[in-house]
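Only one protein chain is missing from this complex, and each of the others stays in its spot.
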Amino acid sequence: MSTSVLFDVQGPRAKRVTMILNVVAVLVVAVLVWLVVQKLGEQGQLDAEKWTALFTERTWSNFFIPGLLDTLRAATLAVVGSVIFGLIFGLGRLSSVWILRAVSTVVVEFFRAVPVLVMMIFFYLGLARTGLIQPSNTPFWAVVIALILYNGSVIAELVRSGVYQLPKGQREAGLAVGLTPSQALRSILLPQALTAMLPSLVSQFVVILKDTALGYIITYPELLASARRLGSGDGNILQTLLLAAVVFMIINSALTFLAGRLSRLLSYRTSGKTRPLHEAAAGDETG
Amino acid sequence: MSEYLSDYASLLSQYDVLGAFWVNIQLTFWAAIGSMVLGSVLALMRISPPASMRAVGAAYVTLIRNTPLTIILVFLVLGVWSQLTISFTDDFNQNFFIYAVIGLSIYHAAFVCEAIRSGVNTVPAGQAEAARAIGLSFLPAARLIIFPQALRGAITPLGNTLIALTKNTTVAAAASVTEISALMKTMIEFRPDVIIAVFLTVALGFVIIVIPVGLLTTWLSQKLAVKR
Partner (left out) sequence: MKYGKSMTLAALAATTALTLTACGGNDDGGGGESSGGDGESVRIGIKYDQPGLGFKDGEEYTGFDVDVAKYVAKELGYSEDQIEWVESPSANRENMLSNDQVDMIFATYSITDKRKESVAFAGPYFVAGQDLLVSQDNTDIKGPEDLEGKNLCSVTGSTSAQKIKDQYAGTVNLVEQGGYADCVTILGSGGVDAVTTDDIILAGLAATDANSGKFKVVGNPFTEEKYGVGLPKDSDKCQAINDAITKMVEDGAWEEAVTKNTEGADYKYNEDLNPPTPDACA
């Protein structure tokens, strides 16, 4: 539904009232901002060197760039892993063999229910005990595995619902031209379902990227952890954390934008719905 | 095996696991209310007549949705509480609990807003046109005609947001609230030999909380669906 039918185009009077309210709102916000700035100044948080330090070469080359690279390294592997995991268990849930269906359902439902942070802590403290992975790599693998299990399960659901959401006629047409059900799935349904879910997939990558930030709790040296480290060394942790937040926002906004573009681009290449996850089924996201 | 179980039982008697879970449930409850209220206001803003309101609503959603929750919580404590010296009570435990609820509400309101907006999208234009035709202006039309139907259409995404919120309460440790994930870490570091049992306890706790919510929303969304 387009929102414009909800109200008339504003007339001169409504426009005037809106204008006045806008000005009032801006003034109120300006006063609030002024109060905050003043308080921060009193606390010494506006001292120039606490801010200028953010834009030195050392800040970036020694802390933010390495941190960002570690964030991307974990996120990339988690993306690849969760797509594979999601395809396997999504198809598992569509399988005609009941035992595979049951196992996949249990796996997917379990990992969707357990908080990512809880899994990260478990793998962080648990992997080192197995001796399979060098202890200094356990934070990395704990982050990656926890993200794969959770986001892979979400993607499995995307695969399943993607196939279910295709018009019935697609499968029937496949069967009518003599394809077996599994051939129809592979050559007709799955390609369309995957195309349709691509925007949602990109949105899920935003979730993965954001969740790597939980890695700082288990000592993975990602962006947030690097920002904290720099802030502890220089005594300006508030400023470094703000910069980290801005970097996260920029990257994630770019990904969100990409998801929006993709959904428009792909909408006529599939008979499924290409709306990204956050609109179609908002909220399956974590920290 | 029996020794393992008795080790585990002694660990359970030493730490208040149920108490910690109770904190997560309380956080969920209050933050659900908070994010629902804030999210509805935002959703209303995003479909309201003045362009400025729509812009503010959209900016809020974009900004918050792209920021990690941990950072939001840390900012509330380190920035708002510590630097701006805004306190709700002198009792630290209560004060940080309130801060955690605020942080969780701020974050999830963005998702509630998107959920409701997707619900609004399920309401046919004819409904709004009919409301306009009988002379309702924006607010009454939204309150009486659009929102009741939109909420019904938004139950599934709202349920997903509630589930995400439940799980995200584990991040509240960043706002100095002692909840289950922090307790789990302490327990494992203290008794690494029973790590699997501790993990399964916490994991099953969440399964027990989350799966009924999922089933309930599926049932509700079918029961309340507006048949068209």
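As written, the chains take the letters A and B, and residue 1 is the first residue of each chain.
Throughout what follows, a contact is a pair of C-beta atoms (placed from the backbone, for glycine too) under 8 Å apart; a residue touches a chain by one contact, two chains touch by 3 or more.
Since the structure is predicted, the reported quantities are computational estimates derived from the model, not experimental observations.
Peer 1: Of B:17, B:74, B:101 or B:141, which residue touches the hidden chain?
Peer 2: Checking the options B:17, B:74, B:101 or B:141, the one contacting the hidden chain is B:74.
Peer 1: Based on the whole complex, identify which of B:21, B:60 or B:96 touches the chain you can't see.
Peer 2: Checking the options B:21, B:60 or B:96, the one contacting the hidden chain is B:96.
Peer 1: Which of A:6, A:75, A:163 or A:194 sits in contact with the chain that's absent?
Peer 2: Touching the chain that is not displayed is residue A:163.
Peer 1: Please identify which residue in A:25, A:46 or A:100 touches the non-displayed chain.
Peer 2: A:100
Peer 1: Among A:84, A:102 or A:254, single out the residue that touches the unshown chain.
Peer 2: From the options A:84, A:102 or A:254, the contact with the absent chain belongs to A:84.
Peer 1: Touching the missing chain, which residues of chain B?
Peer 2: So the residues of chain B touching the unseen chain are 74, 77-78, 81-83, 85, 90-92, 96, 173-174, 176, 178, 182, 185-186, 189.
Peer 1: Name every residue on chain A in touch with the hidden partner chain.
Peer 2: So the residues of chain A touching the missing chain come out as 43-44, 49-50, 58, 61-62, 81, 84-85, 87-88, 91-92, 94-97, 100, 124-125, 128-129, 131-141, 144-145, 148, 163-164, 171, 180-183, 185-186, 216-217, 219, 221, 225, 228-229, 231-238.
What we mean here is this: only the chains that are shown with their structure count from here on.
Peer 1: Using the touch definition from the top, list the residues of chain A that touch chain B in their complex.
Peer 2: Contacts found on chain A: 1-3, 5-7, 10, 14, 18, 21-22, 25, 36, 39-40, 43, 45, 109-110, 112-118, 121-122, 125-126, 129, 206, 210-211, 213-214, 216-217, 224, 237-238, 241-242, 244-245, 248-249, 252-253, 256, 278-287.
Peer 1: Can you tell me which positions in chain B touch chain A when the two form their complex?
Peer 2: 47-50, 52, 62-63, 65-71, 74-75, 78-79, 83-85, 108, 111-112, 114-115, 117-118, 120-125, 127-129, 131-132, 137-138, 141-142, 146, 156-158, 160-164, 167-168, 170-171, 173, 180-181, 184-185, 188-189, 192, 195-196, 199, 202-203, 206-207, 210-211
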